[in-house]
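Working notes, beginning with the structure itself.
All protein chains but one are shown at their positions in the complex.
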Amino acid sequence: MTIVAQAILNGIMTGMLIAIPALGLTAIFAVLRYVNFAIGAYATVGAFAAWYVNTRFGLGVFPSALVAFVAGGAVGLIAEQTALARLRPSGALAVAIASIAVNLILENVIRFIFGNDLQGFDLPIARDWRFAGLRFGPQQLQTAAIAIAIMAAVFLFLRFARFGKAMRAVADNPDLGRLFGMDPARIAMITVVLGAGLAGVGGVLLGLDTAIDPMTGSRLLLSIFAAAVLGGLGSIPGAVLGAVMIGIGEELAVLVLPATYRSAVGFATILLILSLRPAGILGERNT
Amino acid sequence: MLSYLIFTLTLGGIYALLALSLNLIWGGVGMVNLGLAGFFAVGAYASALVAIAGVPLPLAMLLACLIGAAAGILATFATIRLRGDYLAIVTLGFAEVVRMVALNERWLTRGSDGISGIPAPFRAELGVDGFNLFYLALVSVIVLAVFLTMRRLDLSPFGRVLKAIREDQELATFAGKSVTRFKMQTFALSAGIAGLAGALYGHFQTYISPDHFQPLITIYIFLAVTAGGVGRPVGALVGAYLVVFFLEATRFLGEIFTVLEPGQVAAIREILVGLALLCVLHLRPQGILPERIAPAPKPETSP
Amino acid sequence: MKSILQVRDLRRSFYGVKVLTGVNLDVIEGTITGLIGPNGAGKSTFFNCISGLYMPDSGSVMFDGVDVTRSRSQDRVAAGLVRTFQLARGFPKLTVFQHFMLYGQNHPGEGLLASLTGSAVGRRHEEELAEEALSTARRLRLTHVIDNPVTALSGGQKKLVEIGRALMAKPRLILLDEPMAGVNPTLMAEIAEHLKALNAEGVTICLIEHDMKLIGSLCDPVIVMAEGRKLTEGSFAEVVSDERVQEAYLGGRH
Amino acid sequence: MLKAEGLVAGYGAAEEILKGASIDVEAGEIVTIIGPNGAGKSTLLKAIAGLVPLKGGSVRMNGADLTRQDALGRSKAGLAFVMQEKNVFGAMSVAENLDIASFGNPSGMAARREAVYARYPVLADKRKALARTLSGGQRQLLAMGMSLMTEPKLLLLDEPTAGLSPKAAEELFMAIIELNRSGLPVLMVEQHALEALEISTRGYVIVTGRNAATGGGRELAADPEVRRLFLGG
Partner (left out) sequence: MSSFTFSRRGFMGGVAGLAATGLVPHAVMAQDGPIKIGALTPLTGSGGPYGPVMVKAIKAVAAEVNKAGGVLGRQIEIISEDDQTNPEAGVRAARKLVDVDRVSAILGTWASSVTTAVAPICWESGTMLATVSGADAITALPHQGYIIRTQPTTILQGRKFGEFAVEQGVKKLFFFSPQTPFADSQFTNITKAVKAAGGETKSLIYDDKKPSYRSEVDEMLAYGPDVIVLGGYAADTAVLLKDIFRAGYEGKKIAFAYSVNQKLIDSVPPEVVEGIFTIAPSPAESSSAYKRLVSLIDVQNPDPYTTQVYDQANLVIMAIAKAGAADGKSIRDAIRSVSQAEGGTVVDNAVDGLKLIAEGKSVNYQGASGPCDFTAAGDISDSQFRYEQVKGGKLKLLKIA
């Protein structure tokens, strides 16, 4: 029983790590209606930016994460404006394919600048706490707390803030938004900054837990997608739910299956859920 | 240099088969298959394993086609209800699972060691150079045959239904078309072609391993089809050869950037691949040879 | 007075909202039956259930004596039950000609193998179908735009293409969903003539329409739906004088 | 108050749809534009609202030149456009729709929202409902209510009764008249030409992108030539 409880706990922790970039992916999808494969590279950019200011200027976790948000957002915005935005009339697929190219380019720009070596944050590491036979990582708790705070902030922003509501409105109907004084191009830009920035923060949280290299984000791309799709692309709470479910599913699977098939379990989970609910758990349905 | 050219052309032919496969499923019914590398792998492993077990090569390649097609049918079953963007992600996952199985089921695939010593047709008889030339001819003939078949299909009533499904699948059912059947047949055929490409690749290289089938190859094929023109077989064909030549040409850039570290030159090469894809999408969104829709026949009696 | 479509106690809900609350109606072979009713009466959902886009929760649909309640859309089309859509929908990149060709039913050349081998039967059928498509285009006066993609057509032409491709399916019963929406009176009259001619050739027509003039001049009988079921049925004159119909649908001025 | 002259506009490289149409609206009027399909009626309305770029002509409102303003600028100048379809945010509640409609002008939002509820109590009852669950007529009311949130000086309606049953259409016409009586001029394009002209002070007939006829609403509705051409007898 304890083993299962521990696995679920571990799953939630792992899920929190992919929830933030999944949130970014789903936010961009909600407004711009395309699947952004570059989200992996945005996460890597954020991680490297934060690492740079952390190791170079000794900034702590929170200011570093802020830098990551800005860096991820800025790179996302530049990529959107130079490479992706003009393709929107050609359809979501063209933009998605272009974002694969952007991912490849950004990953290699990082490689060009920083090389392939592993880089680690200059932050202390703590042993886990034990409670009722279960293991909790203070760092993971901190990560989870940051993740939950970000999710709540995003949720409240979209629900109550003027710009947040405008984002939802433009996601729903850009032409109508324009009539009421919303500039869809500007809203799209804000969304991209938010989404790519979140991916950047996700990259930092990941880097804190592990170590970073140019492929940090790309390696997790499939998990991020799985989470967002499972929850229903475009649904903010869905992304978080999907991430946690994938996390728990994978950790539980390790108990019964060879650990090498972990990713396959995530994949099987999304196939199963999608065959029952083709639009994901909290996805919008058209009919 | 000449044998390099022969090699590059042979590889271009194998890429062309993959591009034709992708074009059929993507340009045909509009399903985005990001798992191309997976079907490529299935064909390569199937043919290699049965050939090593003693099955004659033509039969082994045929089997690779069939097993690839079966994998395609399986994939369609699993994904038939999915929206386009979900399908893309699920097929991406499919390729990863194929790679994982190839990596971990050592009893079948020899795991990460890969399978070496795959029989190559007439290699002993022809010698290395003779074989390479023969194989180029073999691959080219197969590419030509598949291309002609794809073109015929593109212009046939079947192709017309595919295009209709691509444009609006719900409406196609109200035109009386069994969308599921058409999708399944198309996916099977497409996966079969990818499987054939895999078989040809395995027997050409005589060695395959899970590392061969990384997602990057799928990106190359998307680049090929996008550059050539989605929805037109000749576009896919031309695009594939262009991509291979482009990939090889970027090698010689290293000689220009001598001041850079080797890792940086490698990074620049991959950046160039990405930029090429972006340029094609921006400058020729329809590709070099855009899709054409055949006109109605003109009867002499028409006014 | 044989009914070609027989609908019994058809029910369908969406997210707990009952849209069809037990539809019982018959479409008599050889008629042009009008289907009217207020917005939200369930007319479009009814069409969607009849044509197989949605499966009903319960009830039955008999087409020409055969139970098609659970059949797939494409099988209903092949049996001669064809529908159109409210907003003229089309396959954007396909030409008018290809739209027409596509609606040919039971085309032996459409199979994968037939297309690969170029079977003689398939080719012959294709040629015959092409003849038919051209003559349909002539009939609807669309010959000059036959190689245009449908996205390049005017709204009226799209409506004509929609009717033309339904014809190509050799229908026994056509379900027309607001064929006159957004159509000007001149074209409306033209479409009405086409519908009458079709009906004279033996095709049964069932149409949803808000334009009372058209309903009055074209349809007999007229079925009125309200709140997810049939409210009443009769000649145009009968239904417009019905108080319940005026209350639910027509309002004061009619 | 609105003076649109010699408007030329179209989409992309194709032939222009508007070839010099002109429209005036005076304070307190209901003006209806009718014409055959493809005449450019909706394009004309969109060109006035700034949703289609102008290649010629001018748009003036109360003397101010709006020709060079985009949709946003014209909406700030008091032009409110209600699209024919997709004119509400379906995935948001009625209340959110009204709030977001005052995006460009948020001060005093709550008071205006209450005013809309008072005018259309059916919206007040459904304030928490998602807009896509509304009936066709309610949705049109919401769309008009959203326009009111921008405190418009002129309401542009594109086929407001399209797809509505005769009863719902009639109710909507009543709502338009009521709105007009409260001082808001209305310019609309209508497929139900006869009914629309009957409630209009004036009407314009547009054919192939140009003015073909103009006159009082009932006068046009009675004109045998207009009736024969556009009203189906």
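In order of appearance the chains are A, B, C and D, and numbering begins at 1 in each one.
Going forward, a contact is a pair of C-beta atoms (placed from the backbone, for glycine too) under 8 Å apart; a residue touches a chain by one contact, two chains touch by 3 or more.
Predicted model only: the values in this text are computed from it and were never measured.
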{"item": "Chains in view touching the one left out", "value": "A, B"}
{"item": "Which of B:L5, B:L59, B:L108 or B:L144 contacts the chain that the document leaves out", "value": "B:L5"}
{"item": "Of A:I3, A:I113 or A:L272, the one touching the omitted chain in the full complex", "value": "A:I3"}
{"item": "Given A:G91, A:G120, A:P237 or A:P278, the one touching the chain that is not displayed", "value": "A:G120"}
{"item": "Interface residues of chain B (partner: the chain not displayed)", "value": "1-5, 7-8, 11, 100, 103-104, 106, 111-114, 116, 127-130, 205-214, 216-217, 247-248, 251, 254, 261-263, 265-267, 269-270"}
{"item": "Interface residues of chain A (partner: the chain not displayed)", "value": "3, 6-7, 10, 13-14, 17-18, 108, 111, 115-120, 123-128, 130, 135, 137, 139, 206, 209-211, 213-215, 219-220, 223, 250-251, 254-255, 258-263"}
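By our rule, only the chains that are shown with their structure count from here on.
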{"item": "Chains contacting each of chain B and chain C, listed by label", "value": "none"}
{"item": "More contacts between chains, C-D or A-B", "value": "A-B"}
{"item": "Between chain C and chain D, centroid-to-centroid distance (C-alpha), Å", "value": "32"}
{"item": "Mean-CA-position distance for chain D and chain A (Å)", "value": "43"}
{"item": "Pairs of chains satisfying the touch condition", "value": "A-B, A-D, B-C, C-D"}
{"item": "Touching residues on chain B, where the partner in the complex is chain A", "value": "32, 78-79, 81-86, 88-90, 92-94, 96-97, 100, 103-104, 219, 222, 226, 261, 263-264, 266-268, 270-271, 273-275, 277-278, 281-282, 285"}
{"item": "Residues of chain C defined as touching chain B within the complex", "value": "51-53, 72-74, 77-78, 82-83, 85, 89-95, 97-98, 101-103, 105, 107, 109-112, 114-116, 118, 122, 126, 130-131, 133-134, 143, 146-147, 149, 165, 169"}
{"item": "Contact footprint of chain C on chain D as seen in their complex", "value": "36-38, 135-137, 159, 162-171, 191, 229-233"}
